[in-house]
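Some notes on the structure that comes next.
For this view, one protein chain was removed and the others were kept in their places.
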Amino acid sequence: MTTQSVLDKQSIVVLSLLAAVAVLVPVLNGLAVPGSALHLSDHLVPLLGKYICFALLALSVDLIWGYCGILSLGHGAFFALGGYAMGMYLMRQIGPRGVYAHPVLPDFMVFLNWKDLPWFWYGFDVFPFAMLMVLLVPGILAFIFGWLAFRSRVTGVYLSIITQAMTYALMLAFFRNNMGFGGNNGLTDFKDILGFPLQSASTRRVLFVLSVAALGAGYLLCRWLVGSKFGKVLVAVRDAESRTRFLGYRVEHYKLAVFTISAMLAGVAGALYVPQVGIINPSEFAPANSIELVIWVAVGGRGTLAGAILGALVVNAGKTWFTGALPEFWLFALGGLFIFVTLFTPRGILGAGQGLWERAKQMLGSKPSRSSFSGGGVVP
Amino acid sequence: MSMLKMTRRCLIALASAALVSGAMAGAAQAQETIKVGILHSLSGTMAISETTLKDVMLMLVEEQNKKGGLLGKKLEAVVVDPASDWPLFAEKARQLISQDKVAAVFGCWTSVSRKSVLPVFKELNSILFYPVQYEGEESERNVFYTGAAPNQQAIPAVDYLAKEEKVERWVLAGTDYVYPRTTNKILEAYLKSKGVKSEDILINYTPFGHSDWQTIVADIKKFGSAGKKTAVVSTINGDANVPFYKELANQGIKATDIPVVAFSVGEEELAGIDAKPLVGHLAAWNYFQSVDTPENKAFIEKWRAFTKNEKRVSNDPMEAHVIGFNMWVKAVEKAGTTDPDKVIDAIVGVQVPNLTGGVSEMLPNHHVTKPVLIGEIKEDGQFETVSQTDSLVPGEAWSKYLEGSRDLIADWKTLKCGNYNTVTKKCGA
Amino acid sequence: MSAPVTPTLLYLDDITVSFDGFRALNSLSLAIDHAEMRAIIGPNGAGKTTMMDVITGKTRPDQGTALFEGSHDLTVLDEAAIAELGIGRKFQTPTVFEMHSVEDNLLLAIKDKRGPFLTLFSRRTTLERERIEVLLERIRLTAHRYRKAGELSHGQKQWLEIGMLLAQEPKLLLIDEPAAGMTDQETADTAELLRDIAKTKAVVVVEHDMTFVRDLNVKVTCLHDGSVLAEGSLDAVSANERVVEVYLGR
């Protein structure tokens, strides 16, 4: 049953699309003749890579919101923490190539007159350690935060507001130059990753493929989680929390587990995002970012993993287009989208599409088949 | 699967057709116009400052076209909105350079946005003109800094206060980010070198958008009533200024008691404040709208005509764009091409008149020479110039007063290096 | 576990709960035996639901003793622990997992390890499969096993919830107004089902519907203002002057 639900129709479609993208983008960018219609220009690779990272982030939000009813308005914080962990590794990789040519200290520390590397920067020059931190830092924060919040049954709107308070507090903290994370400027001017120069097109292509792979893996992980009995309990918690409790489930443990997993996924997304955009700074913690990413999920369709991915891609592509073509109207469009989606398509694009499809099938007279997995979300 | 193959084949056929036509279209377009990228936030928190600069650039481009364009071609402005989102700056810069093929980009305001786009300009080898006063400590081959470096703003302002107002006690108040941090560090070192004692310097940092200034203003008042003449050097950024000045006025701190000299408050910012209680407080810039020169008069006239707004104010970063744009035009004419490498070589040494009556020159360290003006706020929100340097001050990329940068110089003409260490005689070491 | 203090299955003594000065339960005492069925009646606000909340750990009493099987102190345990002890609860309005299939609802309820890691790697055993078959049969939902619970009728949901309770294999079932919103036939069937269950397990039924209570034919406890007003057979209780007074208004 579980294995079957992992490889349902939707998963096959999503994974093959991702595989296609992972192959096509580097090929069109690297092998097609520049100038031809098939050629994917260099600037599009990191751009698409960014979308993919956002899609992974949206996936992580969908896991807790769509399947467990936890609306986190602070998920940007986990994304940013993962990004900072990666950024710290990249900073350490610069080594003596900074403008002040200090052998160890990053530029911003030199010019704030720091003498030694702060203790929390130790170890970040080692790639495996940094990658571990990408998972652990968001994971541990989520664990502590979740343990406090879920244990005392802070739910619904209250939870949303304190997650917002969390990311806001982190933003203020990271803005402080004394914190040792570069203040407002954040971490930037990265040179290379594992010895490969970040500016080269081939590194970019590899990063892109890695991001797609991470998204695919994230998708599979989420699919496995929601398809298992664990996932059924999550949905049970979402729909009838106290019923679940009276059945003997410790709801707080489930919430804590899924919240922590989700935070780690967000951290991975952040870590992949940073080398592709080349900067990580405290504005990633801004509460507005976290709210915006919730709307990606809502647009795509919460409670459907593919929907979260689709939503992130659609909204961000829209953003890129709008801010280029009609800069003044971007906020109108985004704001309108928020309202439209919540009012008219509560199931998102995917839900609306599926609804139409079901209706069409019914009109044609075919019997609705049993959906291949029943651990489902809002959408069967 | 066969469907897929079919489409694949179709695509390839289509592509080869597009390849030919695309290349032709590209060539044809290149003959028609030279594109200029404008990278200023039109939404988000920075829109408040940057929107104006976009308008200035549009005006400059339009004017140049009236004069017949550049190298016989028309200029075309490409406007994008990085929406005050720093990673988006990099993305948009990349788009401008590699997709729109702009010859140069005029843009950015905050340090972090500049830092964000830096690698892009280096990688794609294009040109950025950065028009805002900033913290220095940087000199890149692909960037031209037309705003003030700390030595063109902060130090002359402090000198003026010490000399003219006999200030002996200093409050360095700033928003907690890199520009105030660096400026205050430079000032602290400078003041100490002038014999000011540590207990006579109070440094205070506040977050962005800080709105409750009661405690801090009271502290300043207390610090200032210790018998010695006190002044506040403010590097408070943007939005936080309005509540700061309102609190100053309300707590009765007048410019005659404790003058405040600001480096980030210009005509645009004052337009949002009732300036009457602020009369006498100061600002240090390289340009004021009130500067009485024929160049400036002509500029303001054109600006108001262009924006169709009789009250539209002008400010320092606008002048920086005027200087930068004119320098770029001259350099392109000199090089005979918009090729970035040639323009970068040609632009050093280029001289153009600024709006304050002098002639600014692009230096080998990619900064420009500018006069330093100290102005006092007038009732109408304009500045009265109370002091002006005798000659133009060359911008210094690296401060003499900072430990890490004391030995560094930037020279892109002979040394071809932005951070040459004069002690080790090495570039970047 | 310490030695049982009392032989009764559920023992409440002197339980008091107040909300902002309002006493929802006022020194309530009640004892339920193994395999006993008890009907609780009482007007609105008598404290029936609060009593269930106390037993299931949702509400902590300000004072009093609540023991299960003579040794488990219910006032210190949380809902999940109490559920695992063997107390199942059905809500007033049928509460099932509407997005899950009928079968999955039962699967989630079936007695099994409840930890997140164990559920993550759990597989459905043959034994479970068989148990679900039996339960589906008993609650007459075999034909609807793949339907989403949200699509069931009101009565079917009530039964599904009772089925979920049974799947938990509790020793004590607390059932809040099972007959609400049911047709006469369904009501009679439900009474039948409950009587059947009570053969092996203790059942506490809270109900307004006197016909239904009569159908159950069990000992009745009448609550009023947070404490026990009368106890005994339905006839005896209905004959009680104070009960009549409370029900008919003073």
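Labels for the chains are A, B and C, by order of writing; each one numbers its residues from 1.
Following the convention adopted for this analysis, a contact is a pair of C-beta atoms (placed from the backbone, for glycine too) under 8 Å apart; a residue touches a chain by one contact, two chains touch by 3 or more.
Everything that follows uses one rule, which is that contacts and distances are computed from a predicted model.
Engineer: Consult the UniProt record of the chain that does not appear here and report its protein name from "Acyl-CoA dehydrogenase family protein", "Urea ABC transporter permease", "Inner-membrane translocator" or "NADH-quinone oxidoreductase subunit H".
Structural biologist: Answer from the UniProt record of the missing subunit chain: "Urea ABC transporter permease".
Engineer: In the complete assembly, which of A:20, A:132, A:157 or A:356 touches the absent chain?
Structural biologist: The single option touching the absent chain is A:157.
Engineer: Among the options A:270, A:287 or A:324, which residue touches the chain absent from this view?
Structural biologist: Per the contact definition at the top, the residue touching the missing chain is A:287.
Engineer: Which one touches the absent chain: A:113, A:202 or A:342?
Structural biologist: Among A:113, A:202 or A:342, only A:342 touches the chain that is not shown.
Engineer: Sort through A:120, A:332 or A:357 and give me the one touching the missing partner chain.
Structural biologist: Selected residue, touching the omitted chain: A:332.
Engineer: Of B:87, B:131, B:277 or B:324, which residue touches the hidden chain?
Structural biologist: Considering the complete complex, B:277 is the one touching the chain left out.
Engineer: Going by the touch rule given at the top, which residues of chain A touch the chain that is not shown?
Structural biologist: Those residues of chain A that touch the unshown chain are 71, 145, 148-149, 151-158, 160-162, 164-166, 168-169, 172-173, 175-176, 287-288, 291, 294-295, 298, 328-329, 331-332, 334-339, 341-343, 346.
Engineer: Suppose we count only contacts with the excluded chain; which residues of chain B make the list?
Structural biologist: Output for chain B: 43, 45, 47-48, 51, 164-166, 176, 205-207, 209-212, 214-216, 218, 221-222, 225-228, 239, 242-243, 246-247, 249-252, 255-257, 259, 268-269, 271-274, 277, 280, 282, 376, 384, 386.
FYI, only the chains that are shown with their structure count from here on.
Engineer: Indicate, using Cα centroids, the chain positioned nearest the centre of all protein chains shown.
Structural biologist: Of all chains shown, the one whose C-alpha centroid lies nearest the global centroid is A.
Engineer: Between chain B and chain C, what is the gap in Å from one C-alpha centre to the other?
Structural biologist: 72
Engineer: What whole-number Å value describes the gap between the mean CA coordinates of chain A and chain C?
Structural biologist: Spacing between the chain centres: roughly 43 Å.
Engineer: Touching at least two other chains at once: which residues of chain B meet that condition?
Structural biologist: Answer for chain B, listing residues that touch two or more other chains: there are none.
Engineer: Touching residues of chain A toward chain B in the complex: what are they?
Structural biologist: 32-33, 35-38, 41-43, 46-47, 50, 96-97, 99-102, 108, 110-113, 172, 175-177, 183-186, 188-190, 198-199, 277-279, 281, 283, 320, 323-324, 327-328, 330-331
Engineer: Provide the residue numbers of chain C that touch chain A in the complex, in ascending order.
Structural biologist: 56, 58, 78-80, 83-84, 88-89, 91, 95-101, 103-104, 107-109, 114-117, 119-124, 146, 148, 164, 168
Engineer: Applying the document's contact rule, which stretches of chain A touch chain C when the two form their complex?
Structural biologist: Counting only chain A, the residues touching chain C are 1-2, 225, 228-230, 232-233, 235-236, 238-240, 242-251, 253-254, 257, 370, 374-378, 380.
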